[in-house]
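For this view, one protein chain was removed and the others were kept in their places.
Take a look at chain A:
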Amino acid sequence: MAQPQRRPDSSSLAEVLDRILDKGVVIDVWARVSVVGIELLTIEARVVVASVDTFLHYAEEIAKIEQATAEGDLEELEELEVEPRPESSPQSATE
């Protein structure tokens, strides 16, 4: 026997208005009418999370950095992030 199903109602104007007037992509009037010399600014709130795995991985990386900072273990972080570069040495600066 087929499972009972409930078909959603697609005819409610109120439900449409709730969404169409309040949600969806919004573009500022200046971006819609200006032709030259405008720089666009985009603000995105990611509603859809990529996946739980990605999030957990990200959270783990943040936790590592926080832990290193809290323990004053900054050497390790510096090693990770700062490569000694010859052009920033005092010698080249005085040349």
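As a convention for this text, contacts are C-beta pairs under 8 Å (C-beta built on N, C-alpha and C of every residue); 3 or more make two chains touch, one makes a residue touch a chain; residues count from 1.
The rule we apply is simple: contacts and distances are computed from a predicted model.
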Missing subunit (named according to UniProt) among the choices "Electron transfer flavoprotein subunit alpha/FixB family protein", "Zn-ribbon domain-containing OB-fold protein", "Pyridoxal 5'-phosphate synthase subunit PdxT" or "Gas vesicle synthesis protein GvpL/GvpF": "Gas vesicle synthesis protein GvpL/GvpF"
Touch residues of chain A, complete complex, unshown partner: 3-10, 12-13, 15-35, 38-49
